[in-house]
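To keep things clear, I will list the structure first and then write my remarks on it.
For this depiction, one protein chain was excluded, whereas all remaining protein chains were kept in their positions.
Chain nomenclature is as follows: A, B and C, assigned in order of appearance, with residue numbering initiated at 1 for each chain independently.
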Amino acid sequence: MQFEIKIQLSNMFQHETQVRVRYSETDKMGYIYYGVYPQYFEVGRAEAVRAIGLTYRQLEDDYGILMPVMSMEVRYVRSAHYDDLLTLKTTLNELPTDQIVFHTDIYNENNKLICGGRIRLAFVEDKTKKRCPAPDDLINKLKPWFE
Amino acid sequence: MQFEIKIQLSNMFQHETQVRVRYSETDKMGYIYYGVYPQYFEVGRAEAVRAIGLTYRQLEDDYGILMPVMSMEVRYVRSAHYDDLLTLKTTLNELPTDQIVFHTDIYNENNKLICGGRIRLAFVEDKTKKRCPAPDDLINKLKPWFE
Amino acid sequence: MQFEIKIQLSNMFQHETQVRVRYSETDKMGYIYYGVYPQYFEVGRAEAVRAIGLTYRQLEDDYGILMPVMSMEVRYVRSAHYDDLLTLKTTLNELPTDQIVFHTDIYNENNKLICGGRIRLAFVEDKTKKRCPAPDDLINKLKPWFE
Partner (left out) sequence: MQFEIKIQLSNMFQHETQVRVRYSETDKMGYIYYGVYPQYFEVGRAEAVRAIGLTYRQLEDDYGILMPVMSMEVRYVRSAHYDDLLTLKTTLNELPTDQIVFHTDIYNENNKLICGGRIRLAFVEDKTKKRCPAPDDLINKLKPWFE
C-alpha cells in the first residue's frame, strides 16, 4: 500500500534583498520621499530576476525585450528614515504571460511594513516596439516555484 | 407655479500647468523613467494649490500641517520623451476632509494621454505628528468650485 | 576724416531661465540636496541652447551628436529651499571647439548667489562613439555673440 502526500505550501516565487536609505532619498519632511519607492521596487524586482538566473540587462541585451511599466499601485503605511536598512520582499503570484506582476513589500529593521507596491509590466520587442509574450527562458526558470 | 432649474456644469476643481522633460528624467529605454511621474504629480498639485491662493510651503510653515502621501495609483498609457513639454491636469473631485485626493492626468504636445495618477494624502499636525482635518482656509478657498 | 569706434562690451553668450524647487529635490536638512544642482545646470544649458535656435534633442536626433559631461566643478554658497523660484544664468565664455564649457550661476529671489557650476562637455559621434568637433550649426548660431 502506498501513500502519496503532496503538500503544496505555496505556489509563488518570493525573493528578499536589502537597501540602505540614502540622504538623497529623504525630503524636508525628514522621511523618504514618496516618489523614491518606485526605485526600490525596481531594485526588488531586478534582484528577484537575478536570483532565478537571469538579469534585466540580459533580457534587454540578449533577448531584445523591453519591460515598460503599465501600472503601479502603492500603499504607504509607515514612514522610513535616512540610513534605515530596508528589506524588500518581492513576490510573483503567477507565472508571466504577456505581462508580469511584481508585488514588493518593504519592511524596516523592526520588521514593520513601510510600504507595499504592485507593479505590472509588459513585454515589448525592442526592434518592433510591439508587445510580445514573456521569453520562454524566463517562464521556464520560474516554473519550479509554480508546480 | 414655480420652476427651479439648477444647472450644475461641474462640481470639481481643475488646474493645468506644464513641465519640460529633463535629461535626468529619462532612462536607457529612451523614455521617462516610470518613477519620475510622482515628481510630476507633486508639481501638478503644488501648482493647483498655489492657484487657489495658498502654497504647500505655507501649509507647512504657517499652518504647521504636513501632508504625507497615503496611496498612489498610476496608469502608464504612452511613453514620453526627453524635451517633451507635458501638460499636467490636476483635479479635485471632492472637498478635502481628513484627506485629499488629487487626480493628475499628463498629456503630451499632441494632447494624447501619457499617464494618469490618483494620489491620496493625509493631513498631519507637524507638532504632534497626529492626523488632523484639512485646514479651514484650504476648504474655504476650494468651496466656490463645489457649490 | 573718419573715426571708427568699436566698443566690445562683452564677448560671451548668456541666457537666463527659471526653475521652481520641487519637494522631491529637498533633503532632510530642509534644503536642496547638493546632488540636485547638476539637474538644474542641465536645465540651464538646455534652455541656453534652445535660445540660440537649436535643441539638445536636435543635436542628438538630427546631428547624431552626444554630449557627455567630462568634468564639473560646483561651489555651494547659500542654501535654497522648497518652492524657491531660482534663476539660472548660463554663460559661454568661448565658442565651442571639440568641447563646450557652460558656467551656470543660480540665484534666489533676493538675487543672492546660491550655487555656481562649471560643466565641460565633449562632442561624440553617436554612430562611432568617437569624439568629434562641435557641429558647424552650433558654432555659427553662437558666433554673433563672440564678434
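Assume a contact is a pair of C-beta atoms (placed from the backbone, for glycine too) under 8 Å apart; a residue touches a chain by one contact, two chains touch by 3 or more.
Predicted, not measured: the structure shown is a model, and the values here were computed from it.
> Which listed residue (C:Ala51, C:Leu66 or C:Leu95) would be found touching the missing chain in the intact complex?
With C:Ala51, C:Leu66 or C:Leu95 as choices, the missing chain is touched by C:Leu66.
> If the hidden chain were put back, which residues of subunit A would touch it?
The missing chain touches subunit A at positions 20, 22-24, 38-39, 42-43, 46, 55-57, 81-83.
> Need a quick check: the contact residues on subunit B for the chain that isn't drawn.
23-24, 26-28, 30-31, 33, 35, 82
> Need a quick check: the contact residues on subunit C for the chain that isn't drawn.
Here the touching residues of subunit C are 29, 31, 34-36, 38-39, 42, 66, 68-76, 79.
Here is the rule we use: only the chains that are shown with their structure count from here on.
> In angstrom, rounded to a whole number, how far apart do the mean CA points of subunit A and subunit B lie?
Their C-alpha centroids are separated by 28 Å.
> When the C-alpha atoms of subunit B and subunit C are each averaged to a single point, how far apart are the two points in Å?
That pair's centroid distance is 31 Å.
> Taking each residue of subunit B in turn, which ones touch at least two of the other chains?
Touching at least two other chains: 38-39, 42.
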